[in-house]
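Quick one: structure below, then a few questions.
Here the complex is missing a single protein chain, while all its other protein chains stay put.
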Amino acid sequence: MSDKKKFMFLNRRAPYGTIYAWESLEVVLIAAAFEQDVSLAFVDDGVFQLVTGQDTTGIGMKNFSPTYKTLGDYEVRHMYVDKASLEARGLSADDLVVVPWEDWETEETVDNIVEVVDSDKLAELMEESDVVFSF
Amino acid sequence: MKFAIQVNEGPYQHQASDSAYHFTKAALEKGHECFRVFFYHDGVLNGTRLTTPPQDDRNIVKNWIELAEKYDLDLVVCVAAAQRRGIVDEGEAERNGKDATNIAPRFRISGLGQLVEAAIQCDKLVVFGD
Partner (left out) sequence: MSDLHTVNKSPFEKGSLDTCLRLSKDGSSILLYEDGVYAALAGTSASDKVTGALATKKVYVLEPDFKARGLKAERLIEGVEMVDYAGFVDLVDACDKVQAWV
C-alpha cells in the first residue's frame, strides 16, 4: 500500500442554509476508514460551522454540530480555522467548539485540535496537502 | 495523468456538470486516464434517466452516458446523497421500499468510500461545484 496522503477538507459555507457543511462531514467520517492524514480547514462562512450552542429545533433540521466534537475519534488530527474569517465575523476561538484528540496506542492526548491560524500559515498548510476536497 | 472528477451540482441549475463534462472529455481525448467521476450533493441528479431537456439544447445526462460508453468511464452517484434526492436503482428500491427506479444507464450508485478511494489512487482530484 502506498504512503498516506495528506487530505485537506476545505469548508467555506455556513451550516443549515445549504447542505454542504453536513455532507462534507460525511466524507470526513468515511475517510477515517482509509487511514489517511486528514485535516479540516474552516474558511469564510465555514467558521460558523464550529460555533457552539446551535439549536435547530425551530427550523426542524437535524443538529449535526455534536459530530465535530467526535472528529478526534475519526483520525482527524487538525482542524484549522482561518483567523481573518473568524475576525471578520466578530468571532474568536472562545465561540468555537473544543475537540479533544487521543492516540489510543501511544495515549498522547491533545485538549483541542481546533487551531486558529493566519493566512500565511493556512496557505502553507493547504499547499502542503496532497488532495483538497471542496464542497 | 490519472485523474478523478467530483461534480457537486445537478444538471442545468449550475454550469458545474457541463464544465466537468468538457474537462473530462478533453482529458480523455488527450489520452489521460479518468479513474472515476463522482457525483455528490445535488450532483447525483445528473444520474437520472428521466430528464427531457429541450431539443435545441445540450442533453447533459446523455453527454455523460455517451462519454462513459466511449471511454468506459466509471460514473458513480453517492448513495447517501442519492437517497436524500430520490435517485434510485434496483437495489435501493428494494432496500428502501420504493416502487420505481430512475438511475440512468452507465451510472452506478455507491458509497462515499469511492470518492476517497479515487482521491487516494489518482494523481489529481478536480472538483466542479458552485
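Each chain carries a letter (A and B) given by its place in the written order, and its residues are counted from 1.
Everything that follows uses one rule, which is that contacts are C-beta pairs under 8 Å (C-beta built on N, C-alpha and C of every residue); 3 or more make two chains touch, one makes a residue touch a chain.
These numbers come from a predicted model, not from an experiment.
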Where the missing chain touches chain A, by residue: 10, 12, 43-44, 82, 84, 119, 122-124, 126-127, 129-132, 134-135
Chain B residues touching the omitted chain (full complex): 1, 3, 8, 15-16, 19, 22-23, 25-27, 29-30, 32, 124-130
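Note that in this section only the chains that are shown with their structure count from here on.
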Averaged-CA centre spacing for the pair chain B and chain A, given as whole angstrom: 26
Contact footprint of chain A on chain B as seen in their complex: 6, 8, 40-41, 80-81, 84, 111-113, 115-117, 119-120, 125, 127, 129
For the chain A and chain B complex, residues of the former touching the latter: 2, 5, 7, 19-20, 23, 26-27, 30-31, 33-34, 36, 131-135
